[in-house]
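Here it is, the structure in full.
With one protein chain held back, the other chains of the complex are shown just where they sit.
What follows is chain A.
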Amino acid sequence: MSLSATTAPPSPAAPPPDVPARRRRGYLFNRLDLKYSPYLYIAPFFLIFGAFGLYPMLRTAWMSLHDWDMVGEHTFIGLDNYTELFSDEYFWNALVNTFGIFALSTIPQLLMALFLANLLNQTLLRAKTFFRMAIFVPNVVSVAAVAIVFGMLFQRDFGLFNWLLGLIGVDQIDWRAQEWSSWTAIATMVNWRWTGYNTLILLAGMQAIPKDLYEAAAIDGASPWRQFWQITLPMLKPTFIFVVILSTIGGMQLFTEPLLFANGSIIGGNQREFQTLAMYMYEKGIYNLSTAGYGAAVAWAIFMIIVLVSLINFILVRRAAK
C-alpha cells in the first residue's frame, strides 16, 4: 500500500493561491511521463523489430508472389512460385538434407547437454565455475573458423579423421561424396559449437528446481538416478521446450557450415548431398538473380516449416511430460 502511495501523483488538494503555475506544469509533466514514457522505453525494440524483422518478412512475402529479377523486371504471378515449389525435386532434397543434419545434430547434442548439465549440477564437483566457463568456449568461436577447421579435419587426402581411421585399418572416406558422411561431418561441427550453450541453459533450469524436492526424495530413499528421472526431468520441461525450439530454428536455418564444407559451392556437394534449405534459398534468391521471387517463396516455406516443427515439438514435449 505504501508503495502505491509514493508512486502516485500528489493529490491536487486545493493548491494555495500562491502556488504558481510552475507546480501545475510539473504535475502535468508527471501525468504525461507516467502515461507515455513506458511506450518510449519499449519503442527501440519495436522500431528495430519493425525495420529488421517485420518489414523484411512482409517484403519477402510480396516478392514471393512475383517473378522477380533482382536487377530487372518484376511481374506479379500470384501463388505460382509456391505451386512450383511442391514439385521441385531439389527443394525436397534440401528439405530431407536439412532434417537429416538436424536429427544428427540436435538429438545427440541435447542428450549430451543434459548429461553434462547434470554432471555440472552435482554438489560434489570441484572448480565448478571453471568447467562452466570451459564448456561455453566453443560457442564463442566464429562459425566460419569452426567450419574451416572442421573442413580440414574432414579432408579426403590429408584430413585428421581419415588418418585416424587409417590407423585402425579403415579405408579413406570421401566425406563430401555421400549423404551419411557429409551429414555426420556437418552435424559434428554443430554439436561441437552448441552443446556447451545448451548445457548452460539446462543447468540454469536445473538450478531453479527447489532443493527441498530432492531432500524429501532422498529421505524417502530415492536413488540419484530415480531423482533425475522423476524430479529433474519433469521440472526441466519448460527449459527443455525452449532449448528444443531454439535448436529447431538454428537447425532449419543451417547455412554457413555446409556452405564452407562444400568449399563455397552453393549446391552443396556434387549431387547436392548436403545442400540445406537455407542454401537452396540462397541459390534461388541471391546466387541466381532472375529467380529472386522463387527464392523468397523458399524463404517463406522455411518459415512455415520452422513454425510447424516448433509446434510439433511443443505438443510432443508437453504430452511426454504429462
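As a working rule, a contact is a pair of C-beta atoms (placed from the backbone, for glycine too) under 8 Å apart; a residue touches a chain by one contact, two chains touch by 3 or more; residues count from 1.
FYI, contacts and distances are computed from a predicted model.
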{"item": "Omitted chain (choose from \"Tol-Pal system protein TolB\", \"Sugar ABC transporter substrate-binding protein\", \"NADH-quinone oxidoreductase subunit K\" or \"Part of AAA domain-containing protein\") - UniProt protein name", "value": "\"Sugar ABC transporter substrate-binding protein\""}
{"item": "Given A:142, A:207, A:223 or A:271, the one touching the chain that is not displayed", "value": "A:271"}
{"item": "Residue of A:227, A:253, A:288 or A:313 in touch with the missing chain, whole complex considered", "value": "A:288"}
{"item": "Hidden partner chain, residues of chain A it touches", "value": "30, 33, 37, 40-41, 43-44, 47-48, 51, 69-72, 90, 151-152, 155-158, 174, 177, 263-267, 269-271, 283, 286-291"}
